[in-house]
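Complex shown without one protein chain; remaining protein chains in place.
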Amino acid sequence: MWQFFHKLGSPKWFYGIAGRFMPWLLGAGLLLSLCGIVWGLLFAPQDYLQGNSYRIIFIHVPTAFLAQSVYMMIAVAGVITLVWKMKVADVFVRSVAPVGVVLTLLALFTGAVWGKPTWGAYWVWDARLTSMLILLFLYLGIIGLGYAYSDEKTAARSVAVLAIVGVVNIPIIKYSVDWWNTLHQPATFRITEKPTMPAEMWVPLLLVVLGTYLLFGWIAFYRMQTEILRRERRTRWVRELVQTGGQSQLKTGGA
Amino acid sequence: MTEPLQQADHLLKAQRLECERDGRTLFRDLSFSIVPGTLTRVEGPNGSGKTTLLRILAGLNDNWSGHIHWCGRPRHKQWDSVRRNTLYLGHRPGIKGVLTPMENLQALVAGRQAVSRDVLSRALVQVGLGPWQNVPCEHLSAGQKRRVALARLLFADEPLWLLDEAFTALDVEAVAAVERLLADRVRDGGAVVMTTHHQPALDDMQRILLGHGPGQPAAEVSDEPVAEVSHG
Amino acid sequence: MAFESFSALVYMEGHGPYVWTCYGAFFLLLGLLAWYSVFERRQVVRAQRDQQPLQTSRQGDSSDWGRSGEASFQRIQSSHSETASKS
């Protein structure tokens, strides 16, 4: 276990192992999410309350879910950065924070568009949307702080502290926003709870959720590889990789 | 990692220190020990990492790798003792302009040492600030402000002093006086590590030589030690 | 199949524009993210390739002007002062 942990800290080893996983992540991710989306759009039955607009759920919930869990992952990586000083953890934070922003933006956008047919306005100060907006601020803070420091180590450790402080705050923020707006809809879907939706609705949703997680894994690995190439550009293995590895290996990360 | 302890007569021992800053290696494979009763001068051109080294020794900078031992045991296991037994004076020594020399000293010393007002007052007199004791420091000259900071050395009881550019802005007599103070301290068994721009008139100095200057990109730093300790 | 015809699928009883906008944004943004990531990778690799010959050639060339870090603080004769002294 510890050996594995130690190895994981080595950018070179991580570069290789990520390359081996990526094709599978990409393939399975695309397959699952496309299946789920097609099922949800074409075959799932209409919701008796919201009509067809509920079909936005098949992308709103996965992006919102993922946006939140990416923030948690960043905080976990922050703990690893501070405690074990592992380089790869920081590479993860750097590469993944922009992805989190994109996901949060998507969740906000789809939520707002969904709001129009449901509530009659594009923006309603609904608890979940407001929480997502605050999450966006948290992400922007992390990115802003990360780019403010020119020294990579300082940036990494500062961002780690901020992410941990943010993650301690997320439950408080969620609770306070829920309290502030008690008129919100109950959370649509939780893995741990028995779903109240019919299976024809939640199975495709589950597919898309799983698929986007896998796709996130792929884009995270891909971006991490790029970041590693950038950071380790002075090392011999990166030089050799760039010279002898050839384009194809670098683009897909080998396999 | 832990080697068998040798005679632990050193206060501080650094083994294979390496420090990289903004992608540039400042020093590598730097080993030395600081023994009571010695004066060590860190030497090197601008940008070679003298201040960084002192900050590492003080425990302010932790972007380094290697081993630092304090009195024979790894330093990170005994921060309390390290902090209490090390006095670090940076080139910005923490003197507030709106406070008087007396108030400044009181605030700086409060957490370290129980020193009476009387002692502080005598220290200020002896660094030549007797008449200025109750004048806000913003009205003092740069050299006088430096004297406020250095007044701490007149009663400091820490065995290890780390002085970064302690002589800046002092006039010739003051420099000589501080040099005498350091020599006395070393004779009494204290240890001093310092950086200075002038060549101090002190015999029996240890030297830590750093770097060849900022022109060297990190990629080209060879494996030969860029730093060494010689006894002068 | 929840829809009887293609046009019913597109129209979705009036909710079509909202649903399709969302899906459009989803694919567009994720596509942009993927494209940008590939673009970044190419840039990094290209920068690295362009730099390598430079780095290897530099190693032997120690006389490279201004790289030794030694200072002489000699005054520099600027062309302006030169012409001024001539006239």
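For clarity, chains are labelled A, B and C in written order, and residue numbers in each chain start from 1.
To be clear about the criterion, a contact is a pair of C-beta atoms (placed from the backbone, for glycine too) under 8 Å apart; a residue touches a chain by one contact, two chains touch by 3 or more.
Here is the rule we use: contacts and distances are computed from a predicted model.
Of "Heme exporter protein B", "Iron-sulfur protein", "Ribose transport system permease protein RbsC" or "Heterodisulfide reductase subunit D", only "Heme exporter protein B" is the UniProt protein name of the chain excluded from the display.
Considering the complete complex, the chain that is not shown touches A, B.
In the complete assembly, the contact with the undisplayed chain comes from A:Ile164, out of A:Val38, A:Val76, A:Leu105 or A:Ile164.
Only one of B:Gly72, B:Gly130 or B:Gly143 touches the chain withheld from this view, namely B:Gly72. Against the chain not shown here, chain A presents residues 82, 134, 137-138, 140-141, 144-145, 148-149, 151, 153-154, 157-158, 161-162, 164-166, 168-169, 172-173, 175-177, 179-180.
Contact residues of chain B toward the unshown chain are 5, 7-9, 36-37, 58-63, 71-72, 80-81, 83-86, 88, 90-96, 98-99, 103, 106-108, 110-114, 136, 157-159, 185, 188-190.
As a convention for this text, only the chains that are shown with their structure count from here on.
Counting contacting C-beta pairs between every two chains, the top pair is A-C. With centres set at the average Cα position, the gap from chain A to chain C is 23 Å.
Rounded to whole angstrom, the centroid-to-centroid distance between chain B and chain C, based on C-alpha atoms, equals 44 Å. Mean C-alpha positions place chain A and chain B at a centre distance of 47 Å. Under the contact definition stated at the top, not a single residue of chain A touches 2 or more other chains.
Every residue of chain C that touches chain A in the complex is listed here, in rising order: 1-3, 9, 12-16, 18-19, 21-23, 25-26, 29-30, 33-34, 37-38, 40-42, 44-45, 48-49, 51-52. Remark: chain B residues 21-23, 63, 218-219 touch chain A in the complex. The touching residues of chain A, when paired with chain B in their complex, are 150-151, 153-154, 234.
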